[in-house]
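All protein chains but one are shown in place.
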Amino acid sequence: MSRFRTFPKGGIHPQDYKEATCNKEIQNASLSSIAVVPLSQHIGAPCECLVKKGDLVEEEQVIGKAGGFVSANIHSPVPGEVKEIKKIFLPNGIAVDAVVIEMQGEFKRLGKETTPADWNSMSNEEIAAKISEMGIVGQGGATFPTHVKLSLPKGKVCETFIINAVECEPYLTSDHRVMLEKADEVLEGIKIVQRLLNPGKTVIGIEANKMDAVEHLQSLISTKGYDMEVMPLEVKYPQGAEKNLIKAVTGKEVPSGQLPLEVGVINANVGTCLSIYEAVVFSKPVIERIVTVSGGAIKNPSNLKARVGTSFRTLIEDCGGFSEEPVKVIAGGPMMGFTVYDLDTPVTKGTSGILALTAKEIKAAKPTACLSCGRCISACPMGLNPTKIYKYVDFNMSDEAAAAGLMDCVECGSCSFMCPAHIPLVQGFRGGKKVIRKNSMKKAGK
Amino acid sequence: MDQVLRIFWGFLSTVLFGGLLGTGLAIASRKLKVEKDETVEALEGAFPGLNCGACGYAGCGSYAEAVAAGTDEDLTKCKPGGADTLEQVGSIMGVEVDTNAARMVARVHCIGGSEEAVRSFNYQGISDCTAATVLFNGDKACKYGCLGLGSCAGVCPVNAISKTDNGLVVVDQDLCISCGKCVDICPTGVMRMIPESADFIVACNSRDKGKDTKANCKVGCIGCRICEKKFPDAGYKVEDNLSFLSYDSKDPGRAEAAAKCPAKCIIPNKVKAEEASNAG
Amino acid sequence: MSYFAILITYVFISNLILAQFLGLCPFIGVSKNVESAVGMGFAVTFVMSIASLVTWALYHFILLPLGLTYLQTIVFILTIASLVQLVEMVVQKYSPVLYKALGIYLPLITTNCAVMGIALINIQSGYNVLESFTAGIAAGIGFLLAIVLMSAIRVQMETEKVPRFLKGAPIAFISGGLMAMAFMAFDKALLNNLVG
Amino acid sequence: MTDTMEKAGKLALICALSALLLGVVNSVTEPIIAIRKAAELKAALENLLETGTPGPREDLEDEGTIKARYSVTGADAWILEFIGMGYGGDMKVLASYDFNGEIQDVVLMDNAETPGLGKKAEADGYMDKFIGTGGTTPVPVTKNELEAPDEVSGATITFAGIAAPLKEGSAYVKALGDDK
Amino acid sequence: MKDKLVISSSPQFHHPQSTASIMWTVSACLLPAGIWGIYIFGLRSLLVLAAAIISAVATEALLNKIKGENTIADGSAFLTGLLIGFNMPPAVPLYVVVVASFFAIAVVKWTFGGLGGNWMNPALAGRVFVFFSWTGGMTTWTLPRVPGADAVTGPTPLGSIKVGLSSITEGINGPLDLLAAEGVPVTYTDLFLGRVPGSIGEVSALLLIVGGLYLLIRKIANWEIVVSYLGSFALLVWLFGGFRYGQGLFAGDVLFHLFSGGLMLGALFMATDMVTSPLTSKGMLIYGVGCGFMTYLLRFFGSVPEGVSLAIIFMNIFVPLINRAFQPEKFGLVKEEEASK
Partner (left out) sequence: MRELTKGFIKENPIFILMLGLCPALAVSTQVVNALGMSAGVIFVLLGSNIMVSLLKNFIPDEIHIPVYIVIIATFVTLVDLLMQAYAPALSRSLGVFVQLIVVNCIILGRAEAFASKNGVKDSIMDALSMGLGFFFGLTLIALIREVLGAGTITLFPMGNFNGVIEVPGLVQAPVRIISLSAGALFVVGYLKAMFNWISSRPGKEEI
């Protein structure tokens, strides 16, 4: 047994492939001459488009205004001319409007010094306004608008603030590199959040395969005398899933269908903290992020700092292109990421990685019928019975599927990964959820 | 003598026994009278007993109860029963029911098979249309067409739907009982109900602009309005870049419109024998 | 036979359904879900144990002394039919909870040959009154066991890709056959070894 | 009230008619059944003997598997009735012995053995392996004591269920002798 | 390029095991014990194994035609056939083997929807079906080969014990003594190595344990089942097994019973069939204990010498119920109940 804490039930140990990039310093990616900026890069309402074809935009100019309470501004990553506004598919399969900008003109920040603002003298409202204005969204994958998350509802207190530095997805090392290379900024970002939330305790959860980051942060914290704790955790997927992380760190279970705040926890990704720091201190919107480009088909796997709107193709070329034909190109990690079929797909605020995998890595096999081996059950971190739920979905028994807990599934993919029958369980669950939502909408309509 | 005596004892005790039980049961049954509803039974007899759920109830029995109790006044919900059932139900409930309402059948409004329609990628996953649509709404470039994975075939209670070799599905309209389940499940909406008597259909469901449709599929409706404008009485109406055909009038112009359609997506409704036998 | 032996006999060895073919109609009809199978099982156990007692008394106190054994069938079936009704009334009056659980199954039992069967078997085997009662309960438990196991199997089969024509009753019969085959592990010889 | 009376009366009437009918039929069939059963038993008993006639049945208590005996007039023999334990439960066995306890003949009566296995014991010739034993040679009780053990393979329980009582019977008759 | 990229749902990569690799691995793990069986009982055993496998695979292929699928490559029919062959006496008539395979694949497996649908272990059900039908042929055992001699038949150790116990005499100290008294002396080593009569694949406890351990390490077989099955059985034998020899409590011969008959084959390779065993750990433990108890009951009291196959298929009946009763605990559910209080 490991000496580190973890969540008790479920979880898997896929090969992590992180060695390809974990020692590679973050490098700046090239800019593509055309930036495609989707107008919805977050969960919630899409942005209202503020530009039209032919407009000239500046770098960091707001081109999409938050379209509702749960929404986040979108800024132009490059200066240039709006060529068109077209529908594109994001990797998650949703069709959205995107602003196509042809780069021209002058960069505001590139190569120039900017003076840091003193956030200690700002009021909480000012800080919150900055976070909201700069369009910060969660960079752990869910892309939930951060200003919404950080505004505590009346009567709720945040007992524990957890920084999710787990990065349990195989291949991905962007959070790892950020912690090594930008620790000061990240810690400062955490301080800012501490001001806003006033948490009883602050814990940075890191998996034990990143001990260098653990040590680095620990020494910084102790020299600076910050009030936070670094907690190494056992290496187990999906440690980073927020409910499981909370269970691992605090021992509390977030009730089914509820938010972490129910048990007094708020959690944010390391990258998010970095963005908060940059937004508050340098007034810099989220127009860049760290992307791990890796996979067996990539010649030089790297960690790149890329601008939103840059095409996957550009980043892959920055890494020397393909060393062999990939079978799948993935946005995100291999467990939760989405395959893309078009390499012109742009990087968005939520793109943590671009992977090009070979057949050897994928280990696909022809699906067979379920063997009732129960591996999916042992793997599921949510304590569900995936095989039963899948069968209900397969037989169009959506009521039974819902009763069996379909809606609690976080789509972590542990079950599908383990399934010897290679049943695409998660795909079934996503389809099943879609049907349930359709049905309840129909019922509501009636 | 002995025998006679025994017969007598048997006689006597059985009489007593029977009398006793009879009294008991008579009293009991009075106290426990359960009204059996004749109407419900009659209605159940009239329904085909498929328990398919097309009426929206758990089964024929529950619909019969609802009708008998008057909680549901719509007597025409049992589509599978057809005119016969309607007539019977009408006579049981003492209501005139319009039995002439045309029988509706399901029809796939897409002919973009593997030859005609562009597929954007190599889909690997569950052989089920709903599940497939979680990935870029399916592998067809046209997001309105039939994915051919046969979710509809899976739910059809009478196995009227089969997959074809060219990546579509076909409905055997003779078998179809108009339950509408396939229409409900189809994630792209390409399965629609039409009157059985329909002579032609616009076999496309694409709301894309003509240019996009053309890029995605060789036989997609491009919304050119030729059918609508040239044959104004034939029932064609273009909305959302797609021509819809209403079957209220029987205008021979439809056939000519079919011939004029540049995309060749107006086709006779009835599936040709070869096409049906192609189904695998 | 000891009571233990009777219990084992009617639960496992001569299980009414799996070895004797009594009570198949409800076994196939009411085993579609576990809840109703449990209800039916308890209802049958209840009625069987009472019926065993009553028919035993009727036979030994009336039919046999008067030499009227030829009226056995008529008397038994009438008794069982009325008994079921009586039980239904009593339960309804005094235990609404139990009635809610068992009520709908009670009338079905009238035409269940398992009850009649166990009454006849009791007489044939020459049991005394307590043995008859035990046999009644044991047979009921055997029925309960078989129908509950069957219902769990059938519910599981709802979400398996069973060929179309085999769905429903055929699969229930064939499952029953496999169950019967496994229950053949228990035979009289085993009982003999076990109880002496 | 009258309504109830009427219903009770009608049911009673039908019961009465049925009882009457059955009573009459029973009075016809009962003697036939009784005679037939007696005849069957008599035939079985007589078949066990070459000479002599079986006497009346005497029930035995506390004699293990031996449940009854029949004395025989006209021959030095006893007939015993056993209940043996077979694969399918009780088996009724009848056997005749001479006064030395040697088995003359055996027959398997009511039983619930498996057709094709235990039921073979009903067939002619099955009992040959016992006939003549019990006197000087012991009754075979395990398969290994047989000349042709394969004959009972797959039905050893039936075999043992017949053999054990026969052996018991032999000892019983030896002790009994001609003590009628 | 564009057309070649695969679009699929997450997760995008997979654990290396697959149905086919599992089935073929299990088959491979059985191989040593099978080879031993062929070596010790003669080439006739090879014929039986081949007949079992060929008829199982042929039945599967035939039924594949009806449903229009191809499931031969997943190896499950091969494995079922192999296990049927393992469970046959070496001298069994071939039609018995063929019927067993046919019954297993067509009735027990295909009828319930094919691979994964069956609730009873096909190989064992097939074996029990023919055992009840042709008891004679299924209980004629070939003696292990003595170099140069013809195949002779004789009883299995468990069979001899069943017969011997009916006429047990004084001074016998457990099964090995009894066997010696019966004229068929056997040692633990014979049992462990497999130098006794028995079914083709069941005799060599050693080789079965080696294969079984590999399956346990690879997590193909569940340790819960194996441990609870063997553990509960051993416990019962140790506790009560001595009574038959007049030795009282705590005197059963555990080693003899663990290594004789089909126990190792059953506990390691057949009770662990994932399709017909429970889904959760708790369920598996209960199922294993049930198997152990049933095996004890049938071996010691049953009318047939061997109880493993019947014990396992009997417990198979309970699996759907066990699966209903022992569902995994949902994350966040406990809290919900507390909250509602």
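Order of writing sets the labels: A, B, C, D and E. Residues in every chain begin at 1.
In the analysis below, a contact is a pair of C-beta atoms (placed from the backbone, for glycine too) under 8 Å apart; a residue touches a chain by one contact, two chains touch by 3 or more.
This is a predicted model, so every value here is computed, not measured.
S.K.: Using the touch definition from the top, which of C:Val38, C:Leu66 or C:Ile174 touches the missing chain?
M.R.: Candidates C:Val38, C:Leu66 or C:Ile174; residue touching the omitted chain: C:Ile174.
S.K.: Using the touch definition up top, pick the residue from C:Thr9, C:Ser49 or C:Ser82 that touches the left-out chain.
M.R.: In the complete complex, the chain left out is touched by residue C:Ser82.
S.K.: With the full complex in mind, choose from D:Asn26, D:Thr65 or D:Ser96 the residue touching the hidden chain.
M.R.: Within the whole complex, the residue contacting the unshown chain is D:Asn26.
S.K.: List every residue of subunit C that touches the chain not included in the displayed model.
M.R.: That gives, for subunit C, the contact residues 18-25, 28-29, 70-74, 77-78, 81-82, 110-113, 115-117, 120-121, 124, 165-166, 168-174, 176-178, 180-181, 184.
S.K.: Write the list of subunit E residues that the hidden chain touches.
M.R.: 93, 95, 99, 107, 129, 132-135, 137
S.K.: In the whole complex, what residues of subunit D lie against the chain that is missing from view?
M.R.: Residues of subunit D in touch with the missing chain: 6-7, 10-11, 14-15, 18, 21-22, 25-26, 28-29, 32-33, 36, 40, 114-117.
What we mean here is this: only the chains that are shown with their structure count from here on.
S.K.: If we look at subunit B and subunit C, which chains touch each of them?
M.R.: Neighbours common to subunit B and subunit C are A, D, E.
S.K.: Rounded to a whole Å, what is the gap between the Cα centroids of subunit A and subunit C?
M.R.: Roughly 61 Å, centre to centre.
S.K.: Please set out, as single numbers or ranges, the residues of subunit D touching at least two other chains.
M.R.: Where subunit D meets two or more other chains at a single residue, that happens at 15, 18-19, 22-23, 26, 87, 157.
S.K.: Any chance you could list the residues of subunit E touching two or more other chains?
M.R.: If we look for residues of subunit E contacting two or more partner chains, we find 2, 4-9, 113-114, 116-117, 303.
S.K.: Taking the top-of-page definition of touch, could you list the pairs of chains it picks out?
M.R.: Inter-chain contacts occur between A-B, A-C, A-E, B-C, B-D, B-E, C-D, C-E, D-E.
S.K.: Give the list of subunit B residues in touch with subunit C in this complex.
M.R.: Residue positions touching the partner: 6, 9-10, 13-14, 17-18, 21, 24-25, 28, 31-32, 159.
S.K.: Using the touch definition up top, name the residues of subunit E that touch subunit D in the complex.
M.R.: 135-136, 139, 163, 166-167, 303
S.K.: For the complex, give me every residue of subunit D touching subunit E.
M.R.: 87, 117, 141-144, 153-154, 156-157, 160
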